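Note that one protein chain of the assembly has been removed; the remaining protein chains are unaltered in position.
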């Protein structure tokens, strides 16, 4: 009976508008040959209609602010509101990126200090803040590795080694950089198969991309061995720091001998995910890659800050965004790090790990199967529902959809690809024990439902704004842009 | 299955806290005799828990931003977001009320111009912005009337005439001022009964409080006659301007000869209702009451603004709030009025009236009974469900609760008291024709439901966070403050 | 047409449906001679962009002076979540929760606020806000008269150490009902009310005694002794408190042996910005036995048709919309949104955080007093424990000093000359947890310079 919210275009009426937002008409004198013949079809709605529409749409979402959101690999922790409001002070928002550095000393001071703090927590020699997300950070890293080999005349090194558990962006990035991908297997215990690594190393090896703790939810125990092997083979070592949350303040990639790392500020440093972004994939480098760092980087001359560019860093791989990356995201991360401080950052690693291991323990006691039962969980872990699929015919997807009915966002499903029917569960340090206990209760209840009436689970969710959606139809009968009726 | 949101105290755990908000501990050295023995019981929750809790609670509300909200007498129009963000500029928020006027010239300029605009739209000689809501505006008005008679040595005038259709605050205010209330009847056509007025007038008459357009949703046609009669009897005339929205820019209380008016800035000038306030009940006065205006008032000396107080206005009734009223609300109203401008204000009157009359017409065509069928609607109107109550046994309450299921907030029910089973419906000018049509469709559908299954309606609402609530129990088994279990 | 959605087609169709030709016909019941067709005096419309520019310029003009004024309104840090959530449309643009089922958010917040206020004050029940602290005191006086059935005098004793603006407001609001608010003098050495002054009222019909703790000067009254006297003499106790102080100080409900009958005050310090004086949020709490005399909205917990917990407005028979001329007050619209902010604030601070805020206020004000008295040649007017603010004595009129501080970007305090001439050149200053040592240093340096320069100009040695 309650209305499904229509598409904004369906609310549109010719001649309506939020006119308080329309500047007065002006004479433009653009010659006819350049002029558009028909105006674009955009919504014509009142301000109230727009406000009501988007407010209602927002209410259809699950989010950290409303639900526990244990999406593995995504670090859905509380995004402190102060980070938003302080990054959105009018002076910061109003500043043009090309305005003279003299009018941006306050902002640049924050970014400079952020660079320093990221150096400290990663143990790297230098940091560039410009990559606009993790994947662009990866791109930056691989591009620097490429530039390093080129600078050494080592043109044949065009292979990147990637463990099979890697996030999809790792191989995608390698391809984007024109590299060949050598995938290597993981062992049954979650560590990388060193024999496979040995076999993969060759004079063509440009480097390895390693996620640690890996997306299997475990810390790679032989990390220094891997580092040494790759370096010995002439390759460089790349650290996908997306899971830095797990080890923050406990162990540093720089100390493991890595040449480059990207960090997802939108994970570890709690800038919001915004329903798909923005992020920031700041990269840190060791001495080897320092000359290749992307520009711009914030430098300090005496007590003045300024952006360093290619003129300062002539070997830089160059620029990756129109200006200097996602400054607003960086300011949010800066605020977060200042509020946490050194001790707070260590606690992030500790309590995210505590929460994950507690949750894993409770789920195992409740009869769920850990994918790596003999391992400590990092800040996340995997349970596999292979048994349930075999016995009750209910899949990880069914559990996930049913969890939504219980008021929890689902964990990551079907990733990493090598664990069948898996749920990758990351509670983060900002959730309470009660919330974790409630989640266990829900999974237990669903397990009972599966045993009693598996077919019911197939129909889940039941209480969300829509029931399970037809993805196949979405791809086949492609409708990705609204068309006026009859068009 | 989805959790009802617990009371925040039930989320509390001893030792938990949103510690980013706690300043460092300091030595206070307060002598033991003054010290509290047990700390107060306040929630101990994390910042995320608080954010999640109050975000979820907010989603349980209907509001203008999410629903059509045709609550009669309340003018639930769109509250432009700009009014909020511009009133909340950091300099305005941070200013202490007792800081020297030199540091508040920008704010005072806004309030001074607001006074001028309110004078212009009400047609009064002067305005004070200090009353903090409509009812305090009424109090101010009656207190000024009292002061006027006293100043004229007219100590016997202690009766206030109030039509039976009046809002409850009118008689309550009169009592609060120590006045006796003479209630007079309305005619079947919605106008005041002049014979009753004549009978009520006497040497004890201090004044009359008149709402126009009245809460019956009609304009008092013999307004000037009433004004003349009361003035002739030595009384003063008070204009309850809560319904000013209906006549904005079309007719002015000052031109009708009124001595004092309060306006609800939180209705006509669209400052938000905030789930119960704040408001502002700025009062305008004619020449007679000018000396008695409450302080402070913004004055201008050359190009400087300052607050005028009792030293400037020695006959003032005095001060009604700790400082100068609800400044932040006043700034919101100021922004609203500047964006509307003179033409926009006239349109408020026109389109709120158009929407009401259109909606009334459509409902009448759909078979609903207007309480005052021969009258034009003002910006609101009454339908009575007396017939439905008689025929199907469903009440105005049942219709109201069922409307919630249809995604509409209910109109005002059972007010004014003299129309049985009434709905007082005020659509406001900011709603679209489609929204009004949808509302008609819902009422028609409910009428059909009433005919088919009246008992079902008694159980409404069905789709809200709770079903119909037990008000009797709430009053009998009073639970108005959380107690720890076992306390 | 800003904020009006009607297209020409809409207007045409609507007029046709109503059966009229133009909108003006809808106003044909209004006497012709009264109708106007323009609004001289109201400027033409601006766009949102233009008004935003205007307001930004006016705000910039006002600046952000470093604030050391208290005197009833306090600058505290407001946690970022407070207003991010309070201004969510669902809170911001809702009405008073008349339809309980569609307003559970607001109603539950009210219930939580009431619970917090009751606990802070150690009273049984609280309402869900009054306009502000001053009007809350007025309402408390009126309520005391209603609640104290045996007392016929409507005679209330109000110490002069109670906020003078609030005393003025209470007088304006209560005089219509014939209340007599009689002032109790204070000790100009101690800055507090000496319980002995009450002796001359012994045996008289006194309806209530008001006690403000901490008092307007920031000094701590002997609330226990005052409350004991009231109880012994058949008078009710109306407590006025800065609720931040209740994190540390004995709550009104425990004053003397029996505690206060009514506790009221200003909850602005709980997450509500200074905002030039409002909107703020008055609070009031009382004993269960008096709940039916209390003004203002009250939310209660109850159950729905299915037995689920829910919240609703309760005891509405006290209110104007039901009881009309016999209501406990005329209040209708109150300060709901600020009440929401205060509730979120208190949830974020909790008992530990609030105690720290209170403690920091004490410590900072002490630091301020020390800095100014040791370095600027002013002296503290009163000894004895104080909270939040302090009275300083200058050797010259306060206003010119404040003006020159203002020119240096400092809001230096509140001049007591109007209300307390007997104190001489007295300045009320305040430092909350928001003032750093560097801020205090800035104040001390600037005041030193100001006094020195003025003195030099006048040929006086500081």
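All chains are identified by letter, namely A, B and C, in their written order; residue positions are counted from 1 within each chain.
The definition used in the following text is that a contact is a pair of C-beta atoms (placed from the backbone, for glycine too) under 8 Å apart; a residue touches a chain by one contact, two chains touch by 3 or more.
Treat the numbers as computed from the prediction; the structure is a model and nothing was measured.
Engineer: Considering the full assembly, with which of the depicted chains is the omitted chain in contact?
Structural biologist: Answer for the hidden chain's contacts among shown chains: A, B, C.
Engineer: Among C:80, C:156 or C:223, which residue is in touch with the absent chain?
Structural biologist: If we include the chain that is not displayed, C:80 is the one touching it.
Engineer: Please output the residues of subunit B touching the missing chain, sorted low to high.
Structural biologist: Residues in contact with the chain left out: 13-16, 18-24, 45-49, 51, 55, 80-82, 84-86, 90.
Engineer: May I ask you to list the residues on subunit C that touch the chain which is not drawn?
Structural biologist: Answer for subunit C: residues 47-49, 52-53, 77, 79-80, 84, 87-89, 433-434, 436 touch the chain left out.
By definition in this document, only the chains that are shown with their structure count from here on.
Engineer: Of all chains present, which has the mean Cα position farthest from that of subunit B?
Structural biologist: Most distant chain from subunit B: A.
Engineer: How many Å are there between the centre of subunit A and the centre of subunit C, using C-alpha atoms for each centre?
Structural biologist: 46
Engineer: Let me have the rounded angstrom distance from the C-alpha centre of subunit A over to the C-alpha centre of subunit B, please.
Structural biologist: 47
Engineer: Averaging over Cα atoms per chain, report the distance between subunit B and subunit C in Å.
Structural biologist: Each chain's C-alpha centroid was found; their separation is 20 Å.
Engineer: Touching at least two other chains at once: which residues of subunit B meet that condition?
Structural biologist: 16, 20, 47, 51, 55, 59, 64-67, 78, 80, 82, 339, 430-432 - these are the residues of subunit B that touch more than one other chain.
Engineer: Could you pull out the residues of subunit C that touch at least 2 other chains?
Structural biologist: 1-6, 10, 47-48, 56, 79, 81, 89-90
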